[in-house]
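Structure, as structure tokens:
Note that one protein chain is taken out, while the other chains of the complex remain in position.
== chain A ==
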Amino acid sequence: MPSEIITLQLGQCGNQIGMEFWKQLCAEHGISPEGKLEPFATEGSDRKDVFFYQADDQHYIPRSVLLDLEPRVIDGIMKSPYKHLYNPENVYISKDGGGAGNNWAQGYHQGDKLSEEIFDIIDREADNGDSLEGFVLCHSIAGGTGSGMGSNILEKLNDRFPKKLIQTYSVFPMTNEVADVVVQPYNSVLTLKRLAENADCTVVLDNTALNRIATERLKKTTPTFAELNQLVSTIMSGSTSTLRYPGYMNNDLISLISSLIPTPRLHFLISAYTPLTSDNTESEVRKTTVLDVMRRLLQPKNVMVTTASRDKNLTHCYVSILNIIQGEVDPSEVHKSLMRIRERKLAEFIPWGPASIQVALSKKSPYITTQHRVSGLMLANHTGISSLFDRICDHYDKLIKREAFVENFRRLPKFKENLDEFNDSREAVQGLMDEYRAATRKDYINFGNSETTQAE
């Protein structure tokens, strides 16, 4: 079974969104919480083996590794109806169970210590498939386990599987109010560096935007975690739908992301989804055409990342866009919609290379009924993402100036001698932001060339 993908769920947040993701996949493929194929699921044009494998008794088992340093969330999963879904050997909770205390350094250190056991699981899982395509990592960059241990695993994955793709679904913390975790900016910057350097593709899930969407679009005053996680799982299942329903194009992760990501570091993707409904809201049913879907996907209010369209005298623009449209669509509509979007200049693109809105059509699961004929997911590479990094750095800079809360870090190996790691990471993030900003200009084509040209 070629092009398998192993999902790694890390920490509290990672496991929560991971669980929602598997719930969604099970529903879409007609797999019961116990992993059995539902009797109605006979349609059979879907590919289950990208994310699942079949045990000897024909049960479908997710290619998923659940990791956490504290037992709370995973215990919750193990008490849910889905307890029999996962391979129990793939569930790993640190034995001391103390968690990472929202400390990146703690998580990173624990990850180091436990790496042997963790990679035993991952290696076994990797050997399970015919030709593993890559890993998907679900985590949050704000806490301790997902960010710290996640960073550690990212680094090691790259060394151990140099040919495999690494995609992450990274939840970015709220930046517009006082964080519940004080060292959140530290954690974020330290993780961002790893994401920039060790991941091939990061789908940014901005908690600020998720909250905003949940309140605005779903008319919820205080969205619950479960609701936010559902949004995330919608994005995750949507973005993997072309892998699960094979068609002429986008049948593997690489073809999906290679056209989205032009250069190694510009791999932070924003996402948007329409139409959004949660379980108990009755949103008015509108006639959804391809053009409607594509237009709505370009509206900032549907984008799951809060980004600025302009900052510091720059006009941000799209590096690339991929729209995955699910449902019964007349293929001839696509071209007309694209024409309309270009006519109206609804999307601004980079000036230094060819770019377009790519559209993938994907089947909708026959087992899930929705009110909407068509739904759309956008994965886009937008230079405006730098403003998100900018906000994180702002918070970080404020903290680091006072060297606030660094004591917790100093206790751990990586920071014992000095705080260089902080500076390195901050620099790396700065470099990332600079590159994104440079990508708005025509001369990005010669980016990083300046010193060599001077030297020559």
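As a convention for this text, a contact is a pair of C-beta atoms (placed from the backbone, for glycine too) under 8 Å apart; a residue touches a chain by one contact, two chains touch by 3 or more; residues count from 1.
The working rule: contacts and distances are computed from a predicted model.
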### Summary
The chain missing from this complex carries, among "Nuclear pore complex protein Nup85", "Gamma-tubulin complex component", "SRTD2 protein" or "Presenilin", the UniProt name "Gamma-tubulin complex component"
## Note on the structure
Among A:338, A:374, A:388 or A:432, contact with the omitted chain is made only by A:338
### Query
Which is it among A:250, A:302, A:326 or A:365 that touches the chain not included here?
A:250
### Task
Decide which residue listed in A:262, A:275 or A:384 touches the omitted chain of the complex.
A:262
### Query
Which parts of chain A are in contact with the chain that was left out?
1-3, 44-45, 47, 130-131, 158, 162-163, 165, 197-198, 200, 246-252, 254-255, 258-259, 261-264, 320, 330-332, 334-335, 338-339, 342, 349-359, 361, 442, 444-449, 452-453
